[in-house]
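Of the protein chains in this complex, one is absent; all others appear in place.
Our next item is chain A:
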């Protein structure tokens, strides 16, 4: 659980930030692939355990928590959007079940 010290006299310079962001993106992609929209406290799919460890090592703990929270928020937003779109698609014009595209 120990990443680069997020406090004290060190901060992450451009390269270190890039390493952290890449590790973060790799982990979340893997997690999504295995059907888990990662949120703080969610179980980590077995295949992604190693990526999670890399992620936690590359980024300070406060950053990991911050990114996890963002993931949860963005996952919630996507779910809401998907639900809204599905609801509309069932009844929208042009769909197999919906109104015909011809007027009337």
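FYI, contacts are C-beta pairs under 8 Å (C-beta built on N, C-alpha and C of every residue); 3 or more make two chains touch, one makes a residue touch a chain; residues count from 1.
Quick note on the criterion: contacts and distances are computed from a predicted model.
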**Fill in**
Matching the hidden chain's UniProt record against "Thioredoxin domain-containing protein", "Vacuolar protein sorting-associated protein 35", "Phospholipid-transporting ATPase" or "Protein EARLY HEADING DATE 2" returns "Thioredoxin domain-containing protein"
**Request:** For the chain that got dropped from the picture, name the residues of chain A it touches.
**Result:** 5-9, 11-14, 17, 20-21, 59-63, 65-67
